[in-house]
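My structure is below; once you've seen it, I'll send some questions.
Note that one protein chain is taken out, while the other chains of the complex remain in position.
Order of writing sets the labels: A and B. Residues in every chain begin at 1.
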Amino acid sequence: MTNTARTDILNRLRKSRPTPKDASAETGATEPRLVHQAESDLHIELSKQLSLNRAQVVESTQLTLSSTLAELAREHAIRQLLVGTHPDFHPPCEHAMSSVDGTVLLYNKDYEAQCDNLFNEIDAGLTSVQAAVAETGTLVIIPSRDEPRMLSLAPPIHIAVVKSDCPVYANLKQLMHEPLWQKTEMPTNIIFVSSPSKTADIQQTLAYGAHGPRHFIVILLKD
Amino acid sequence: MTSVQPVYLFGTCLIDMYYPTAGLDAAALLELCGYQVEYPLAQTCCGQPAYNSGYTKESYDVAAHTVRLFSQQNYPLIVPSASCASMIKHEYPSLLARQSELSRLANSLAARTFELIDFIADLLPFDQLAKQKEQTVCLHASCSSQRAMPVADRWREVLSSIPGVSLLEPEDAAECCGFGGTFAVKSPVLSNTMTKDKAAKLLAGGPDCIASGDCGCLMSLGNHIKYLHGHDPCLHIASILANAFGVAHEE
Partner (left out) sequence: MKSEFDRRIALALADQELRKNFKGAMHFLRDKRLQAIGDPQIWENMRTEGARIRENVLNHLPELLEQLEANCQKNGIQVHWARDGDEANHIILSIAQKHQVRQVVKGKSMATEEIELNAFLAEAGIECLESDMGEYIVQLADEKPSHIIMPAIHKNKQQIHELFVNKLNAQGDPNDVDRLIGVGRSILRDKFRQADMGISGVNFAAADSGTLCLVENEGNGRMSTTAPPIHVAVMGLEKVIPSLNTLSTLLPLLTRSATGQAITTYINMISGPRKPGERDGPTEVHLVLLDNGRSAIHQDNDMQSTLACIRCGACMNHCPVYTRIGGHAYGSTYPGPIGQVITPQLKGLEQNAALVSACSLNGACGEACPVKIELPSLIRRLRERVAKTNPQNSLSERWLWSIWRWLNIHPRIYHWLTRCASWLHWIPVAGPKSWRKERDFPQLAANPLRHRMRIRKQQTKKAGPDD
């Protein structure tokens, strides 16, 4: 049945005459708003836009990361912090959580095996960030085996750590010109995150924490 | 005065039947600006009512009549309505495209079609105007004057150039007055609701008059306001200008 449907639909679409106007190129003319900005400016803009989007932006360094995390854990009463299996952030997380009598949990089992935990026990999930867009205050997060999708979605707090070498683009257009987007083989999932989960579905009143994280904390690491 | 340039005046059907004074004032203003006004007596309607209602064939014949009439000379065609001007300028070329001779004439006419106020705004001798009586004028920028034939800023410009006039803008200035030609006939309840809302917003600032350059809107708003308050404060911008310059038609 489906095959006939496919043939029928495609045949009908092929019968249409294309509109006479020329439409060859597919990308082009829009002016990027920020052109060739210095990297430091882009970081300032990113931080500003994220704050405007209601993210809590904290600056830190590789050395002070554990104390930053400890402070955040105290501020938000984080007792159980979920992290990916990539060891990069493990030492500072362990250090920070032990200083507040909390624990670090690893997302090292399949979702089905820990879904109760994920939805009900975990206070915060921590992820890395693969790229950022300054103009809109957007973080590009590519979930993987090491950092699964739910890490940034199910816990009520999402902590995203932007390393100092994380590429920051001026705008979407510049991001989309990067090789990742030209690749034919895509990661299973790519997420742009720009704010805490929110809704204005009740009388246009903005409310945070609709289904995903209520708090979106961005740690910008400097050298 | 041998170098007086002739222009065609297209009176439009609504001005012909309901607002002839606006038409006479338009003629007077054109003359004040140094033009000689030609008013071909065989003119009727631009065809827009049928066109907008989907009666394209009927509209085609009327448009063809209008195009032929105003193609006898190559004069600029001046229209005291943004809506009718837009019909001639923007719709005629595609409407009449299938017949090559008419298509040629329609394109030529479209190129020399102008909305009245837009055409004369820079030529009116505002510097010679003495201080006039103080009046507040609330502008209704018709939909055509904002979009298809964007002349609303010119309307604002001329009105605020009259000494003594203070110009008001209603809340939701960009919203339609609800007339919409045959929309008023086909969806009368919706049309009325929109007109009521618009009239209330136009009257909110207590203006001495409501001005526009489209008589469809003026008629719809005027009838409603007259029903409510017993008088019709709506005037065509041409009449306000003609009054200011002392060339208005005396009844």
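Here is the rule we go by: contacts are C-beta pairs under 8 Å (C-beta built on N, C-alpha and C of every residue); 3 or more make two chains touch, one makes a residue touch a chain.
Bear in mind the structure is a predicted one, so any value in this text is a computation, not a measurement.
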Omitted-chain contact residue, chosen from B:C33, B:C176 or B:V247: B:C176
Of the residues listed, A:I44, A:A77 or A:A207, which one is in contact with the missing chain? A:A207
Determine and list the chain B residues touching the chain excluded from the picture. 9, 11, 15-21, 23-24, 27, 39, 41-45, 47, 49-56, 58-59, 61-62, 64-65, 143-144, 146-148, 174-176, 178-181, 183-194, 196-197, 219-220, 223-224, 226-228, 232
Footprint left on chain A by the chain that the document does not show: 1-2, 5-6, 8-10, 12-19, 21, 23-31, 33, 107-111, 115-116, 119, 135-138, 143-145, 148-150, 153, 171-173, 175-177, 181-205, 207-213
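Methods note: only the chains that are shown with their structure count from here on.
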Averaging over Cα atoms per chain, report the distance between chain A and chain B in Å. 55
